[in-house]
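Note that this complex is displayed minus one protein chain, with the remaining chains in position.
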Amino acid sequence: MKAQQDLQRASRMKPWEPVLWLLAFAAPLLFPTHALIVNEIAILGLFAVSLDLVLGYGGIVSLGHAAFFGLGAYVSALFCKHVHPDPHLALLVSMAAAALLGLAASFTILRGTDLTRLMVTLGVALILLELANKLDWLTGGTDGIQGLVFSPVLGRFEFDLAGRTAAYYSLSVLLLLFLVARRIVHSPFGATLKAIRDNRLRAMAIGVPVHARLVAVYTIAAAMAGAAGGLFTQTSGFASLDVFEFHRSADTLLMLVIGGVGWLYGGLAGAVVFKLMQDWISGITQQYWGFWLGLFLVVLVLVGRDRLLKPWTWWRKASAARPPVGAGPLLQDGGGSE
Amino acid sequence: MLTILFDGIAYGMLLFVLAVGLAVTMGLMNFINLAHGAFAMTGGYITVLLMQRLDVPFLVCLPLAFAGTALLGAVLERTLYRPLYRKPHLDQVLFSIGLVFMAVAAVDYYVGSTQQIMQLPQWLKGRTEIGSLGMGHYRLFIIAVCAALTVALQFVLARTRFGSRLRASVDDQRVAAGMGINVNLVFLSTFAFGSGLAGLGGALGAEVLGLDPSFPLKFMIYFLIVVAVGGTSSITGPLLAALLLGVADVAGKYYIPKMGAFIVYSLMIVILLWKPNGLFVRQGGKA
Amino acid sequence: QDNVFKIGLVLPMTGQQATTGRQIEAAARLWMAQNGDTVAGKKVQLIVKDDTSLPDQTRRLAQELVVNEKVNVLAGMGITPSALAVAPIATQSKTPLVVMAAATSSITEASPYIVRTSFTLPQVSVAMADWSPKNGIKSVVTLVTDYGPGLDAEKYFSERFLFNGGKVLEKLRVPLRNPDFAPFLQKVRDLKPDALFVFVPSGAGAAVMKQFGERGMDKAGIRLIGTGDVTDDDQLNDMGDVALGVVTSHHYSAFHPSPANKKFVADFMKANKNLRPNFMAMGGYDGMRVIYEALKKTGGKGGGDALVAAMKGQIFESPRGPVFIDAQTRDIVQNVYLRKVEKKDGQLYNVEFDVIKDVKDPGKSKQ
Amino acid sequence: MSELLRVEGLSAGYGEAVVLHDISFALGQGQTLALLGRNGTGKTTLINTLAGATRQHGGSIGLGGAALHKLPSHERAKAGIGWVPQERNIFKSLTVHENLTAVARPGAWTPQRVYEMFPRLAERKTNLGTQLSGGEQQMLAMGRALVVNPKLLLLDEPLEGLAPIIVSELLRAISRITRQEGLSAIIVEQHPLAILDISDSTVVLDHGTVVHADRADRLRNDPELLDRLLGVAR
Partner (left out) sequence: MSEVVLSCQGLVKRFGGIVATNDVSLELRRGARHALIGPNGAGKTTLINLLTGVLDATAGRIALEGQDITQLAPHQRVRRGMVRTFQINQLFATMTPLETLGLVVSQQRGLGTRWWRSLGSDRGVAERAQQLLEQFHLAEVANQQTEHLAYGKRRLLEIAIALACEPRVLLLDEPVAGVPAGEREELLQTVAALPAEVSVLLIEHDMDLVFSFADRMTVLVNGAVLTEGSPDEIAANPQVKAVYLGYENEAIHV
């Protein structure tokens, strides 16, 4: 039936998607010298996808997503140090811990304006940062937890210096969780999230339990961010305070916005663009790369993401101005009943 | 402890001047200008460089910092910011962070990355003791300037039509213009004024907060806290929020130094959970 | 390719620690300019990377340098977590890691390939704790930034100070991100110690001193002492008269009266638009020397193990004074000087007036 | 009767799209014009073009001798245009009173007089724009156009969502204002019969062009024509 086909179209795998993933998995082989950055991008990508679930689909802005990343990182580190060096187990424990934190923290993001949410999420992350600093008997304070050795992935693949195992490990986890996220956003559950993002009042008026949905998606996203943090620790062998830092949340937000919010591949694209760009420019000018990165962001916004990243539109006339799609006004009350 | 209260008020006032421009652009113009700190930094560097290199007196530098930053704000508004008013907030975030990155690197390139140190005139360096209350002259000066500024701002926004014309323009540019409001001029002057305030704040704050190229990033969180807690719809909101945070921070660090950074963040979270729209919201309808 | 000797220098070149990176890079380049870039028939190549003070970046960059560039030596390391994060890579790849800045005591224990040419905080703090009781300071309050090096400084200073019969009235810790020192200084003022011992990262030193002066603490009879970070040569001149008379202990002063140092300072300033070298530059400069000497000795044969072996036990006359790389700990042994800020030729300098010779890192001698 | 508004060869639209083609008509001082047409024929676009809120592609607009089409939107208010947009567009973060004072110009119409006309608004003086009922917003939009003290009122479906009793009062008020104070008005309305009674002339649009322009009573008294042009039987 046509309606059914139309409804399913969005969720169907596009031909370019498997190609893209094949390319991603080929990258560590094609560019063996860049396996480390592939690993880093995979982790950042996972983190950005997790933020996209919250921001792009749930409509909740957050400047404190690093809270979950950081918790995942530290839990993995502690697990390895005190319990068992198995990376898979550690990853699951990281996700569980982050999910618990997400569940608890989700109650802080239900009310208020976007600005409120920005600040509350940020505050939660910074408090965790302070905690990690103060509980130095557990976390090693500013020195962090260093020199961790995780056992081989799948019992066979040692984490090597060139970072190939790390890259494949992170890419696999990314793919797995990405597919789960993809399922979620195209499901009826995902549709109710979009409904909440677009119009909370109306979502309530068709019987969607807005708060319960937000709690659920926040928890899921937190678990994914926790996985990213776990990967971070496992592939680098340490966890230190900066996993909770403000800039980690902020950079991820930038990546996501660069790639496009409310589109799962946006987070991945943003991570690739941002990281490669930073690596490339800072290789050229170690002191002033910030300037060029900043310039890129400014131009990106002024020219428009579409026009900048799709060269074939350069010679077309600007399409008639239409209202921007994306996250709603930052300062408006997310609404709903008090 | 009166001295602690005094220090807290001075610190809060300083935060207020630094953040009030942001409250204006963000609260009234509904534009997320994370580059606010970059304007503050500009004001700071204008002052420091004028004093160091040209020996301009401090008191002359302050208005110059205001005017210089306001001019910069006006130029940027005309050239870069204007098309962004209609873009989604996240694009505004991206854009203004990009500006911050550029400003940080540019200052680093031209001035260097070391902390700039300002030499205050002698009459601002002293300290007056009245009983148990010790007041640094510079902090006294900050309080005086900020108080004057608050009164002036309050007057402009409450007693003139400018405030409501600005809000009208933000609510609906097209219709506001159709009702005879020169929207472009209103935005330009507001933005320039907000930037100027940031510049003044930067000039005043360089002495207490330090000044180096990472200033805009380092203090962005503080500005945002003040604006979020104070609410974006008035001037008194951010003022009281800044004072509250200033006093709480200073007193907290004095009495329970172990709690360090926890205090400000916890206070912020508690307030925002209690009053999600900030302490002071424009409500209307309370006839 | 075989004739190239690569040094991977990973440093914070941007962000709040940017000055560290600048000073070290400039000093390393100065060393190469003075001593040529061919050693033992090999062309020395310096590869600089910016880690923005993020340990995970430091680690990735170091790893890439080792795997892709096949660097012979890793060097730099602006902050302790960065150095610690790279340590396993040094071990795994048997690449010497010359730490030129990070100052926490334990770093050298993290890998047998780590050699340090900067200093450790216990080293300089203990010297201050020895000097002050002899000079009329019976009670102090310590004020340190709440992170690794700060805690080190606090611990070693106060332990030794107590041991020497002094009293520590209160140990204050300032959050790393702290805009205003007022409450802490007010607390100190109310406690009325003989002196305030300060350790803060170099940028914040000026602010502390100014607010110290503004609060009239000197007039209330409180002296300001600390480690040399507070009166960092990099910024000392801009601090103005508040800095005058401040007593600090450190291993290097740009005013160190030796011909080697005079030349070092003059050349450095000439090459860097009159920027005055500070102790960070010194760490970078001597780090390069240690690498060069090791290369000379081994002729580039024997890989990382040989290089580290050749670095151990080096003794030389550095611009900072006599220096010795302890073969056992691979940490630096050096003189620690007591200095007072004075005006010389219209410029502020840390003028040395006392010295404690051959100080080992007490963090290690403890165990 | 002196002429106030003269529109000649006007074409306008949004972005690249041209919605109105070659529109010409004139309106005298103190006169009321009923602007009619089916859904989506360009009535709102014409009103908005007069207010300067669309993109004009050609033609001229003269208001009391001044070339209105050369003025930016905000100067047209000064030149004598008072606009009630179709979607009301109350400034939502201003109170009722501020909505009026923010745009008021000196003249016979003051906020006070608006309150006398709509006592309901006086009771809601301190409510924010969003805290008004639909009909109250409509009244406020009308009042806001009046305090600009215009020569020409542009009313885009001003009766929508108003209670029947207010509708009749408002219609009476409009005709009083135009007759007694010399204001001209252009009124867009879905129910033609309601306004033809108080109008002097009509313009009917179809597909962005004028298909009928005449005295109002002609259309009022010709059910067949009404049906043909607007699909309004009875």
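Here the chain labels run A, B, C and D in written order, and each chain numbers its own residues starting at 1.
Keep this in mind: contacts are C-beta pairs under 8 Å (C-beta built on N, C-alpha and C of every residue); 3 or more make two chains touch, one makes a residue touch a chain.
All of these numbers come straight from a predicted model, not from anything done at the bench.
Although one chain is not drawn, the whole complex shows that of D:Thr101, D:Gln131 or D:Thr209 it is D:Gln131 that touches it. By the touch rule set out above, subunit D reaches the unshown chain at residues 38-40, 120, 124, 127, 131-136, 138-139, 160-169, 171, 190-191, 193-194, 197, 231-232, 234. Residues of subunit A in contact with the chain left out of this view: 1-11, 183-184, 186-192, 194-195, 198-199, 201-210, 262, 322-323, 325, 337-338.
Just so we're on the same page, only the chains that are shown with their structure count from here on.
Fewest steps needed to get from subunit C to subunit D, stepping only to touching chains, is 2. Chain centroids computed from C-alpha atoms place B closest to the centre of all protein C-alpha atoms shown. Per-chain CA centroids place subunit A at a distance of 51 Å from subunit D. Along subunit B, residues 104-105, 108, 260-261 each make contact with two or more other chains. Under the contact definition stated at the top, the residues of subunit A that touch 2 or more other chains are 130, 287, 289-290, 321.
Of all residues in subunit B, only 26-27, 30, 32, 80, 83-84, 86-95, 97-106, 108-109, 217, 221, 224-225, 227-229, 232, 260-262, 265-266, 268-269, 272-273, 276-278 touch subunit A in the complex they form.
Put simply, subunit B touches subunit C in their complex at residues 1, 3-4, 7-8, 10-11, 104-105, 108, 113-117, 119, 125, 127, 129, 134, 136, 138, 207-210, 212-214, 218-219, 222, 249-254, 257-258, 260-261. Against subunit B, in their complex, subunit A makes its touches with residues 61, 108, 111-116, 118-120, 122-124, 126-127, 130, 246-247, 250, 253-254, 257-258, 261, 287-291, 293-298, 300-302, 321, 324-327, 329-331, 333.
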